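Excluded from the complex is one protein chain; the other protein chains are retained at their positions.
The letters A and B name the chains in turn, as written, and every chain counts its residues from 1.
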Amino acid sequence: MRKSNRLGAQELYALLLITVSSLVYFSTPRYFFLIAGNAAWLALSIAISVSLICIFIVNLLLKRRPGQNLISLNTQILGTWLGNVVNMLLVGHYVVTGALIIRLFGEAIVLTSLRSLPVSVIMITSVLFGLYGCYKGWNVIAKSCWISLPFIALSVFIPLVLAWTYWEPSYLLPFFGKGVDDTLFGGVFAAGVMGDIILTALLANAVQPQVNLMKVSISAMIVTGLIFMLVVVANSMVNSYPVAAYITIPYFSLARTLSFGRFLERLESVIFIIWVFAALLKIAVMIGTGIYVYKQIFNIADTKPLLLPYGAILMTTAIMPKSFPVVDKWSWIYMRSFGFVITLILPTLIALIGLIKLRGKQEVKAQP
Amino acid sequence: MKGRFALLTLLLLGVNLLSGCAGIGEIDETAFVFTITFDKGEKAPYQIGTRIPVPRLLGRIQGQLAFSGDGQEPYINTQVQTHSLAEALVMTQLFTGREVSLDHARTIIISEDLARESIEDVCQPLLRGLEIRGTTLLYISRGNAFRFINENKPLLEVNTSKFIELVSREQNVHGLTTAMPLNLFYSTLATEGAAVIPLAAINETVLAAAKAKEREPTALTKDEQADREAKAEMSEEQAEETGEKPPLRSVGSYLPGSIPRSGGNPIDFIGLAVFRNDKMVGVLDGNSALVYNMLRNNFHRTIISVKMPRHPDETVSLLLYKGRPPRIRVEDAGTRYKISVELVIDCDMETVSTGDRIRSVESLRDLETAVEKQLQQWVETTISMTQEWGADIFGFGNRLRSAFLTWDEWTRFNWSEAYKHAEVSVVITANLRRTGLIIGTY
Partner (left out) sequence: MSVLKFLKNLLQYQPPKDDVFILEEGTWAQEAERAGEIPPTEQKAAAGSVAPRTEQGGDTGAAPGAYNKTDTPEDAEATTAPQPTAQREKRPERTLRKPVPISEKLTGESPEDRIAANLDANRSTLERLFHKPQNTDLVIRDFTLQATGQCGLLVYIEGIVNSDRLSYSVLQPLMLLGKARDTQLAPYVIETVEEHLMPVHQVAIIETWAEVIQNLVDGLALLFVDGDARALAIEARNFPSRAIGRAEVETVVQGPQEAFSENKRVNVSLVRNYLRNKDLITESVDIGSGNSAFVLYIAGVANQKLVDEVRRRLSSLEGSFLREPGHIEQMIEDHPNSLYPQTLTTERPDRVAIHLMQGKIAVILDGSPFALIVPITFFTLIKTPEDSYLRPAFGTLLRIVRVAAIFVAYLLPGIYLAIVEHHHAILPSDLLLAIAGSREGVPFPCWLEVVMMEVSFEVIREAGIRVPGVIGPTLGIVSALVLGQAAVAAAVASPILIIIVATTALAAFAIPNYQLQFSTRIIRFLYIAIGYALGLYGIVLGLAVQIFYTTSITSFGVGYLSPVAPSTKTDLDIVFRSPLWLHETRPDYLQSPDRVKKPRISRGWMQEDNHEKK
């Protein structure tokens, strides 16, 4: 990691946006159909609001303690032992989600375009790529995110909007989908899908001091929510509920349905390129975050020796599940249970405790 | 350390990349299927036919060298009997010598008798596989589907894939059929319980004339003979179905295979096959297809002919185009549901036979009324036919979704049954906008 440069507001924004929203390219949007039937968009909006509330509370704490991140705050608020246990939970979370994402990514590539390739090839190359990104440091990853942001935004909006000829708005009804309880509670737990937004809190000390974290993270979250919403809504209008719930990669199949005349038909290849790019960036971020948290817990100056072992751990974890449906199922179960608790509920609770503890005390000046 | 790391990375990458090369299928070692046909099989559930272009011949036609003219057909049509498409590909591969790929399958043609049994088993495996795209066009062939592709010899195109794309786009011009991609069909069927697929058939008279012209011994096989007889019967039946024969027969009143013509490609694309819950339940002629397009807001323009209001023996041809999107309301009227349809259609005059004197704006109003009457009749008959089948192909049921709060309630409500007894009211407004370059007749 370069010593002088910290992340600017734009780079952080791009990093957050791509990290959270690139889940849209995997089978994630499907889960909302499983939860709430054709009211997937309702469940999704609940999930978005839950994660917005969580990130708002965490940011309140970060504002009180500038120059510190969630990891150091955990130890300060909960004490060294308990705080580090929570931090280790975060590391574990990033190992698991990183592995899941890598596997899902590999499977998605094999499913959508490279049938003849063994999935391990794609997984190894993507892990190596992620390690390369970590070797170069946060700055490089964030800058690359910023460069690729316009292309990725374009690729998200083009297929969804171009599919409007197939839109049938009445497919969004009946309003409550599978029922009020399912939609509401399912929606709350599904906020785990957006859990990666906690990256703001983890990177808070790697950001330039004048960046308004609250503004950046909330706006990134809202835009991410819009992207998710667009994909889910478009999907439920084009494919309709019972079909949409069983399409493995909804975004890709949506892109495949596009056809404008005889030439603008095979657009999915262009979108595929950008899709893979966003997913690769996400993998780099997932690996980087895990190592970053680990590094800070044990106060390691140089992370480079950690890279290969960490990659090996991810790879072995990722290769363990037997098949794609197993990975898919587990990623869903994990995201709405452990992922939800570790990335959203725990930090929010700690932030609340911290806010109460800090009440009345003088604001702590940032450590240099 | 750095060097060792780099070496390790390179090694890992190298091993990986090499294994990546293993499953590569070169473009000139692959046979691309353009058309797939499904027929009922004798030894197995299906007879699956494929049409594979010969790139050596087709590619060169488009390239610099002319068709070498060694007499070989530019397409290979093959048929195998098996129980699934994947098996069929393997079987085809056994004698093709190349890897058979469905990446470029543009059309799927299903024979009518298979469709009348069940289409679910045909459709779902298609969607699951990666190779077939959702945009693949579906057609129902009256009679044998494999025979249909054998006889399909487009005259203007060399590429049948392009031909079928153009055919599917033509519905924008005449509206007498529709284009139904696989994914749209499947999702409509799954959501609404009813859907349509365009109809196609061999025009036997044209084919026979062409065969006679070739001066070949017109020894029809038993299959063909039977097919032809069935055809003839069918068209007679159809005539009975549509009720009393109108003295003026519009283009849309024909079913594929019975259009009176000669010369050209001996196949017709007109009309729709109606599906209800994975079974084909009936056929609609071109006019009903027009109604379908209008009610689905998929209508662009068409040409119809109406009798002159004051001179019943003369006709006027009018260009119809979309005025406004259709307004459809479905209401719960106590015991039964009430469907009200409002259509606004614009029209231009195309050809007018002499005799009538169209000079005043009032006489134009008469024409409009004639168009309205004609359309009204078509809409009403079409809807009542679908009501008989219980197949709501127009998506009327979607209007009722807002009345339900949850998915369970909605699925418990049996719309297709209610649709059978629904009351339909149709209001058509036709506006004659232009009369062409000559504003009146003498």
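Quick note on the criterion: contacts are C-beta pairs under 8 Å (C-beta built on N, C-alpha and C of every residue); 3 or more make two chains touch, one makes a residue touch a chain.
The model shown is predicted, which means the values in this text are computed figures rather than measured ones.
**Student:** Looking at A:Lys63, A:Lys215 or A:Arg266, which makes contact with the chain not pictured?
**Tutor:** A:Arg266
**Student:** Write down which of A:Tyr25, A:Trp41, A:Tyr94 or A:Trp146 is the residue touching the left-out chain.
**Tutor:** The missing chain is touched by A:Trp146.
**Student:** Quick one: which of B:Pro55, B:Pro154, B:Gly282 or B:Gly323 touches the chain that's been left out?
**Tutor:** Touching the chain that is not displayed is residue B:Pro55.
**Student:** Using the touch rule from the top, list residues of chain B that touch the missing partner.
**Tutor:** Where chain B meets the chain not shown: residues 16-18, 20-21, 24-28, 30, 32, 34, 53, 55-60, 62-64, 101, 103-104, 106, 131, 133, 159, 161-162.
**Student:** May I ask you to list the residues on chain A that touch the chain which is not drawn?
**Tutor:** On the side of chain A, residues 1-6, 8, 10-11, 67, 80, 84, 109, 113-114, 116-117, 121-122, 125-126, 129, 132-133, 136-137, 139-141, 143-144, 146-148, 205-206, 208-210, 262-263, 265-266, 269, 272-273, 276-277, 280-281, 284, 295-296, 298-302, 304, 367-368 touch the unshown chain.
Quick note on the criterion: only the chains that are shown with their structure count from here on.
**Student:** Spell out the residues on chain A that touch chain B in their complex, using ranges where they run on.
**Tutor:** By the definition above, chain A touches chain B via 37-39, 111-112, 115-118, 120-121, 124-125, 128, 166, 168, 170-171, 173-180, 238-243, 253, 256-259, 261-262, 265, 308.
**Student:** In their shared complex, at which residues does chain B touch chain A?
**Tutor:** Interface residues on chain B, with respect to chain A: 5, 8-9, 12-13, 16-17, 19-20, 22-25, 130, 133-135, 162, 165, 169, 181, 183-184, 186-187, 190-191, 395, 398-399, 401-402, 404-410.
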